[in-house]
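Just one protein chain is left out here, and the rest sit where they should.
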Amino acid sequence: MLSRILSEDFPRSKTLTALLLVIVVSLALGPFLFDGIRAFTTLGMICVFIMVVAAYDLMLGYTHIVSFAHTMFFGIGAYGVAMAVDGMGNSFGAVLVGIIGALAVSFVLSLLLGLLSLRVKAIFFALVTLAVAFAFLSLVTQLYNITGGEDGMRVRVPRELGPAFRPFENSLPGIDVPTLLKGLLTQPWNIGQVWQEATFEVRFNGRNVMYYVLVAMATGVFLFLLRLVNSPFGRVLQAIRENEFRAEALGYRTVVYRTAVVILSALVATLAGAGFALINRYVNPENTLNFELMVFILLMCVIGGMGTLYGAIVGSTLFILAQNYLQDLLGWVGQYTAGIPLVENLLGEDHWLLWFGVLFVLSVYFFPAGVVGQLRIWALQRRNRKSPPPSGPEAEPVAQT
Amino acid sequence: MSSEQAVLETRDLTINFGGHVAVNRVSCQFHKGTLTSIVGPNGAGKTTWFNLISGQLKATAGQVLLNGEDLTGLTAARRADKGLGRAFQLTNLFPNLTALENVRLAVAARHHIGHVFWQMASHRRDLTDRAMEYLTRVNLANRAGYLVSGLPHGDQRKLEVALMLALEPEVFMFDEPTAGMSVDEVPVILDLIADIKKQQDKVILLVEHKMDVVRSLSDRIVVLHNGELVADGEPAEVIASPVVQEAYLGASPDQQPEVAHG
Amino acid sequence: ADSIRIAHVTGFTGPLAPYAEQLDIGLNMGFEYATDGTMKIEGRQIEISRKDTQLDPARARALVEEAYAEDDAHIVVGPVSSGVALATLPLAQDYERIIMPEGVADAITGAEWNRYVFRVGRNSSQDAVSNAVALGEPGVCVSTIAQDYAFGRDGVAAYKEAMEAQGGKIVHEEYLPTDATDFTAAAQRLFDSLKDRSDCEKGKYIFAIWAGSSNPLGRIQDLDPSRFGIKLATGGNILAALVGYSDFPGMQGAGFYYFESPDNEINDWLVEQHFDRHNAAPDFFTAQGFAQAMAITEAIRKAGGSTDTEDLIAAFEGLTFQTPKGEMEIRAEDHQAMQDMYHFEIEVEERDDWFAGRTVEAGVPKLIRIIDRSEMDIPVRN
Amino acid sequence: MAEPILKLSGVKADIDQYHILHGVDLVVPKGELTVLLGRNGAGKSTTLRTIMGLTTLTGGTVTYQGQDISRWPTPKIARAGIAFVPESMGIFGLLTVRENLVLAAVSGPMDEARLQWIFDLFPPLKKFWDKPAGTLSGGQKQMLAIARAVIEPRDLLLVDEPTKGLAPAIINDLADAFDQLKEQQVSILLVEQNFNFSRRLGQTVAVMNDGAVVHAGTMAELAENEELQQDLLGLGLGAHQ
Partner (left out) sequence: MTEETTAMPLSETGSGSERERRSPIEWLRDQREHRAHLFLLAIMLLASIAVIDFRTWLVLTISGVAMGAVLFLMASGMTLTFGLMSVLNLAHGAFISLGAFAGGTVLAFWLDGFASSPSFLTNLVAIIPALLFAAFIAGVVGLVFEKLVIKPVYGDHLKQILVTVGGSIILMQLIEVIWGPNEIPVTRPEALQGAFLVPEALPLIGGIVLEKYRLVAVVLGLAIYAGMLWIIDRTRIGILIRAGVESREMVEIQGYRIHLLFLGVFIAGSALAGLGGVMWGMYKELLTPHMGDEMMISVIVVIILGGLGSIRGCFYGALLVGLINLYIGFVEPRLAAVATVGLMVGVLMWRPQGLIPVIKV
């Protein structure tokens, strides 16, 4: 059963399985395990980016199409909903119109992009998509009458998805894991009080509803993609990645496959964009269309492990956590380094970006195959040490980088 | 024999690389059940001619016909689909996939199931079994699980052939299939080619520099020189002709078996 | 007593970081001045927390929510970027707490305004109108150049209205993408629009409304507009930008703050203390931060030490308070602080007191006159 | 037997996590042509690459003219007078034929006489002198690869399957070229599948199997002994004459 759901594509590493379980449980029970707005926002972003990154991985990891226009489709989804709601009022109908409209626009654009790849190849294609995405960004800024320009747009979500909607009369119990852990570490003798401190009331509202919609979307998208990459279709994609010329010579019309992948990936990104707009309730070019965001998606994909799909989960989680909490961490470190001349300056909260950049670079070095790939390699090595394979390089694809 | 329709035909096939005419108005017909060797000095245009036939290169002029149908405008993928099989001179595989997966891709292409995205690839036992069959035929069954990048050169050449077999084409194009293969492996490939020939309904084109191989397998030899077809006929006759002796073998007949043949 | 919790949520990192830093320094010095160094209002301790939006509106929203919901902040000050600020305004309404954005966009106290929003800094209209008042009279012709988005277009619209009210004429409006760097083509069109006019006996001007680092004036000046009798005009700016004004001696305009323009005790204290502590002059945004602190202190005092939102709103509406720029008044209709502006003319001087340890040739905005807040008719747009 | 120019003792090498060479002992006598034979996958190419410092050596030593070069970086090994023609030829496809040779002539401008000698051996190189090498035919690339190795006098040539894909006429020329090199006292280590070719040229021979040398001796001895051939190479070499 599980095997069918996961399309027989298992994590293949105990550590990874554990890590994934932690993440999945945290996401599934998120609002009941983490107190506070920022934690909630962070959880929502992780769900959104799992979709975005998984779709990107389909393109990048499985087919070796490097496109920088992924954020464009993400933005289309986000703006589609924002503009529809802005124009038609905050009804589910408007949201639906927005999503369908956005999907249609994305479909056409991604089809064009797929066909463009017929003529413009590899790194040229990558850089062209970068420029196209940039042109799209500047178009959105320029059309401030309908897009709000650089100031962005507020998204007035249907009432059922907003904070005002309360499906349950009573608030539900929650237990804040960070507080609990911290308490258990610092004053384990005081369990009763720690427990008390850690419990909190969850006022389950429309935003939680929206959150669970997102969780469902992410789960569906992920399992669908997992099946896809393990199907005969997925194998052809790998063939194209490995040697497009030869795939063509075998009789596969690679353009058709490539275009299909670009479209599929774009549509998923669009959907994720719509989800983003609804949970974040605010869209602007910076957080939907920016080049920086594009690089971050790329990084999430690579840190997680290209061509593993599970990497999307791990990569987005790690990245978004770092992005949201690194500054706080530095602030905490900063307390201890205050007063030391240069160090104080370097370790200050104000230069968190510096350390973010350093982490950025280091993560690429130390996880060349991504976290998932690396864990699988270790698992494989451990297995081999126990019972070495009969002879020579018996293959088990590890990370498909 | 000549009354029967040719399976494969090239008509005035020509390609011009910025002034250098690598294949120059080559016209030739190939019939069912025959094996034609194509010989010629290095750079004569043999590989290029193959590329024109299988669609890797676009001809400057001329046509390619398969069973009377004009393939000239079609892409390589469409031609492969129509029954033109090709094994490459410089090994050209999927390096980070296993040998088995390589062949399975070819089988899947043959059976048109590349677009199936709802099934599990691993559930298609039929494909795997087929693929194993072809690996066995080229004596690679014991390497099925190896990544191609780790296979020694000779094994890669055999895999190249297995891929073509898996496509079950009507026309087989071998481009120096035994180059770099150790002596004990060569017969495997040669027997395989002989097997195909025995089926009587295929067309085989073979580019090969080893004259003993050519002599023992061919029904016919075609000689290319500077992109032009300069000789065409029975093996013994063609080999004996002065043009082959001088331009190709580059020596008197008594000298060449010494060194030139493996 | 319970402390007064103020969250300064603004772009401490990123391109606007220098502004945020000035604002923060100003805010702290303002409270210090207002409380005589005790940092207590009506016996309640002031607590200021800093939160960095990283100029990301999404993050800013989370931080503002966090400030209200978790830190229980009474007032959020910031963000400085208009776009980011706009994104956070609805949250003040959701949580029914005060927000005091630091951005200039008209929309903050205009279309996107809600009753929890108060702004002490100037808005675009005030900038535009003060400049129009400074230059405008019958016989003046102006061509404008501005960035092609809300900030530029609104600014030009307000400027045009005010200029025409003064009797001047706007003869051409030039809009360029926000990130434009080459202004040759625009300059050609601007020159063409002005050079052959004969109805401009009181002067031909090119007026720029430009945010960000690539100011077009220098580039236009290079093309020698004076050969057509055209002069340049623009608003005030931060000191770093004023260095570049040394290329435009004689240029006139109106600005929000320059440390030598106001003449009052508070400003004297600010300048002196700022030199003491930072070895440099206080800047544009230092003054704004200072004024924000003064407004908050005054309002809480007026509310009798209460930080209840409704009490504060009542106190803020119509509040008059003293700042380094003299007296300001928060008008009740749109919660915008009405304030004086400074009509200046650029003189080139060597200055060693603008930046710590560095001498620059600077375009000093010498005060011509203070434009009293009563002279400016700032539209209410909410 | 002449004194050795190159000596491998107990050389082990890994590629990634796989042990490929399990202790190779090999001697290349000075001024002679040594042939390295073996089935596909025996480790011949890996041995040559290990000598050049291109695969990680995990044990044993490589001694060249009395010096231990086991840990030297590749460029230093090359500069010590060893030229290498790899299995994949390694032509610079975007450079012209001329530029490929200019680079190969490490110590300065190319010697005219030597160039002429190369042109006589491989006429296509002259014909396509200013053409990007990537557009040459398979055989022509092989010619260029060999030409690069001999454009300057070298002490030791490592050549991996040079006859692969060459037309018979050229193979004959190539054999002549090796003869001439031998006359110039160049030592050669040749990996070759074409037994006729190697038999004509080789003085000594080593046979590899599964990452180790399993037989070493003179070429004459091996050529005579069909049984030994059958044993070592899996096939009587006469079978395919």
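Chains here go by letter, A, B, C and D, matching the order in which they are written, and residues are numbered from 1 within each.
Definition applied: a residue touches a chain if its C-beta (ideal position, glycine included) is under 8 Å from a C-beta of that chain, and two chains touch if they have at least 3 such contacts.
Worth saying up front: this structure is predicted, and the values here are computed from it rather than measured.
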Among D:15, D:95 or D:115, residue touching the chain not depicted: D:95
Residue touching the undisplayed chain, where the options are C:38, C:93 or C:181: C:181
Residue of D:84, D:178 or D:197 touching the missing chain in the full complex: D:84
On chain C, residues whose C-beta touches the chain left out of the figure: 15, 17-18, 21, 148, 174-177, 179-182, 184-186, 188-189, 213-215, 218, 222-224, 227, 238, 240-241, 243-244, 246-247, 355, 358, 360-361
Residue numbers in chain D that touch the chain omitted from display: 52, 54, 73-75, 78-79, 84, 86, 90, 92-95, 99-100, 102-104, 106, 134, 148
Those residues of chain A which, in the complete complex, touch the missing chain: 60, 66, 116, 119-124, 126-128, 130-132, 134-135, 138-139, 142, 292, 295, 298-299, 302, 345-346, 350-351, 353-354, 356-361, 364-365, 368
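Going forward, only the chains that are shown with their structure count from here on.
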A-C or B-D, whichever has more C-beta pairs in contact: B-D
Euclidean distance of C-alpha centroids - chain B vs chain D, Å: 28
Distance between chain centroids, defined by C-alpha means - chain C, chain D (Å): 77
Sites on chain D at which at least two other chains make contact: 18
Multi-chain contact residues (two or more partners), chain C: none
Contact set on chain A toward chain B in their complex: 7-8, 227-228, 230-236, 238-239, 242-243, 245-254, 257, 392-395, 397, 400
Residue ranges of chain C in contact with chain A within the complex: 12-13, 17, 52, 54-59, 61-63, 65-66, 69-70, 82-83, 86-87, 90, 94, 105, 107, 148-150, 177-178
Of all residues in chain A, those that touch chain C in their complex: 36-38, 41, 138, 141-142, 144, 149-152, 154, 163, 280-282, 284, 286-287, 324, 327, 349-353
